[in-house]
Every structure is written in structure tokens, then in C-alpha cells.
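A short write-up of the structure that comes next.
The complex appears here without one of its protein chains, the remainder shown in place.
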Amino acid sequence: MSSSAWLTGVEALATLAFALSGLIEAARKRLDAVGVCVVAGLAAFGGGTLRDVLLDRRPFFWVEHAHWLWALLALCVLAMLSLRARHLALTERAVQWPDALGLGLFTAGGTELALAQGLPAIVAVLMGVITAVFGGVLRDIVCNEIPRAFHDHRPYAVCSFAGAWVVVGAQVLAAPQWLGLLLGAGLATLLRALALWRDWQLPAWRVD
Amino acid sequence: MSSSAWLTGVEALATLAFALSGLIEAARKRLDAVGVCVVAGLAAFGGGTLRDVLLDRRPFFWVEHAHWLWALLALCVLAMLSLRARHLALTERAVQWPDALGLGLFTAGGTELALAQGLPAIVAVLMGVITAVFGGVLRDIVCNEIPRAFHDHRPYAVCSFAGAWVVVGAQVLAAPQWLGLLLGAGLATLLRALALWRDWQLPAWRVD
Partner (left out) sequence: MSSSAWLTGVEALATLAFALSGLIEAARKRLDAVGVCVVAGLAAFGGGTLRDVLLDRRPFFWVEHAHWLWALLALCVLAMLSLRARHLALTERAVQWPDALGLGLFTAGGTELALAQGLPAIVAVLMGVITAVFGGVLRDIVCNEIPRAFHDHRPYAVCSFAGAWVVVGAQVLAAPQWLGLLLGAGLATLLRALALWRDWQLPAWRVD
């Protein structure tokens, strides 16, 4: 298997994890079939799409690779036929690990794209974080919840932030691009996995 | 009366229906005058504007035809002066039929625009659905509700989806453009009208 086929496989797995997070949220909120598809789609593709709107890039990923929209539709139909309440918590736990992978991959990819446009380091980092995190943010806004990434005091965007700086740092040090992407994605994924495993908490704002 | 004048009339009627759906929601939520105008405007123009942002098209409809913004403002002032609580339910019921018309028209128009840019079929369909449905979605998000189109288990986006495929099919079969638009808009409107009349329900996800 070539490295590019590997990468596509990992990317598909990560996107699947993001889409499933949308499916689970939609099921919890008892959305109808339309809502399920939209929320799953927002969770999977919303972050990258928002980044592309901000960077004024076209075509979007899901326009260039429109078969992913078909795959998403098939996933939603399949899930609605087979997933039951007792599967939701299980799926949510199983999805955490590929989701951490997605966090890393999308962070590194988004940061790299912004660097390639010559944007300042802090903006590139922000774009990496938006790519990885804002699909989930849009999912929660549509489901009428305060976005989990802003509220649950568990490191998520922070892991993405750290990984994005590694990608920026690699470019500053003139390291090969693949190395920066690998280290950045790796660090974000590792930090998230550690945060899940050790149950890390963000320091709370002791406002009262 | 020429066919173009007819079309403008139908379009104005449909936009009016969309704007009124925003007005009613704003009244229910007891928004102030500013909120009423914004929510009515989002309901009327939000779907097409979101589509244009995604397709990177300018100028927006309401920039090219800025007098529609004046008309919207006048409508909101008029409604706030004359509409009372006892009128709301009545207006909502009366608005259902021109709203179905708008669903068909905006679906067909949005799909056609995306096809003209050479986008894949499934993306063109998605753009048609976004044009017709996401004005209402933005209206509900601003009013802090889960969007009705994702939640109420009544066919709405699904009718738009079906109509959009007719527009795509007509292009594949090299039928004249006006025929595809007419059939697509007609099917979406007809399905929505039938859904209202026969009280169709989307299959629920029996998650428990």
C-alpha cells in the first residue's frame, strides 16, 4: 500500500469520526432525517469549508470530491437504519480515538494551507484550529447548544493550537514540509489522546 | 401580461411568504423592531446569500435589486403597526401556500445557478436546497431554536431535494432550460403542498 493510499485511508477514518459525532448529536436532539444529514455534514465538512470561505479558496473539498457527499448520505441512511439508543454512548466512546486523529490531521492541513498563502504565523495557527474545531462548533450551534469545544473544560482546541505551532515552527526552521505536517498532526493527536486518557481539565476561570 | 412580469410577481409573492415566516417567528420571540427586520430579512434573503457566498458569486440579489430592502423595511413597519396576536396563526396558515411556491422557485433557481458553474450534480442539488431552506434555518438559529426544517419531521427540504434532481435530470437529458426549471419548481411545490394537505411525516429515527 502506498503512503498516499494510507493517507487517504486515515483521512477517511477521521472524517467518518467527525460525521459520526454529528450523527450522535442529531440523534440526541431527535432531529429528523434531514437534520441528521445536515448536522453530520456540518460536523464533517464545516470546519474546512469555513476556513476556505475565510481564505477565499475554491473549490471546497466536497465540491472537488463530490463522491464524499454521497458517502455521507449513505452513512446517514445506514446509521438511521441500524443505530439504536444503546449504541450511542458506545459509538461516542469508540469515535473519540479517530476523532483525535482528525483533530491532528485537519489542524496540520489547515495550518499548512494558510502558510502557503503567506499568512502570518498566528493567522495560520488560527486557520488550523478553525479547520479542526469549527465543524463541531457549527454542529453544536445548529443543535442549539453552547459549543462543547468552548464549554466542557477538556483540552481540544488547545491540542490543535499546540500542533499548529509545530507546523509553523517546522516551516520557520526550513524543515521538510512532510516532517512539519507529521509532527504537528502527531502532537495534536497525542495531546488529545493523553487528555482523554488522563482526564485532563482546562483551568477554570474562577469567576466567583 | 408578459411571462417575465408573471415570474417577477410569483417571485415577489414567494419572497413575501419567506419574509412573513420571519416576521411571525420574531413576533413569537418578542423581538424588538431591529430584530423583526433582521429576522424577516434573513428568512427572505438568507438562503440565496449563503449560496452566493459558497459559490463566490457577487453581487447578491439584494445588492443588485436594493429596492427589495426598502420593500422589506416597509413590510416590517406595516406588519408591526397592523399585525396582532390573533392574526399570527392565521397569517402562518395563509403563508404556507406561497411558501411552498417559494420552496419550488428558489430550489430550481439555485440548482440552475450551480449547474451553470459546471458543479457536480450532487453539489448543484445541495445548492438548490440551501437556497430554498437555509433562510429559514438562519431565522431559527438567530431566534435560538433548533431549525424547524431539521426537527419537525415534516417534508420540506426533502421536497426541495426531489425538485432539484428534476432540474439536474433535465440538463442531463438536454431538455430546454425553462422546462427543467418549470418541472423542478413544480415538483417541489407540489410535493410540499401534498405534504401539507395530507399531513405527511418523515420517518422518525427510532433511536430508543
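Order of writing sets the chain letters: A and B. Residues in each chain are counted from 1.
Basically, a contact is a pair of C-beta atoms (placed from the backbone, for glycine too) under 8 Å apart; a residue touches a chain by one contact, two chains touch by 3 or more.
The structure displayed is predicted, hence computed values, not measured ones.
Contact with the undisplayed chain is limited, among A:A157, A:A170 or A:A195, to A:A157. The residue touching the chain not shown here, chosen from B:L88, B:L182 or B:V207, is B:L88.
One chain of the complex is left out; on chain B, the residues touching it are 26-27, 29-36, 38-39, 49, 53, 56, 58, 60, 62-63, 66, 69-70, 80, 83-85, 88, 141-144. Across the interface with the omitted chain, chain A contributes residues 53-54, 56, 119-123, 126, 137, 141, 144-147, 149-153, 156-158, 202-208.
Keep in mind that, in the parts below, only the chains that are shown with their structure count from here on.
Distance between chain A and chain B, defined via averaged C-alpha coordinates, is recorded as 31 Å.
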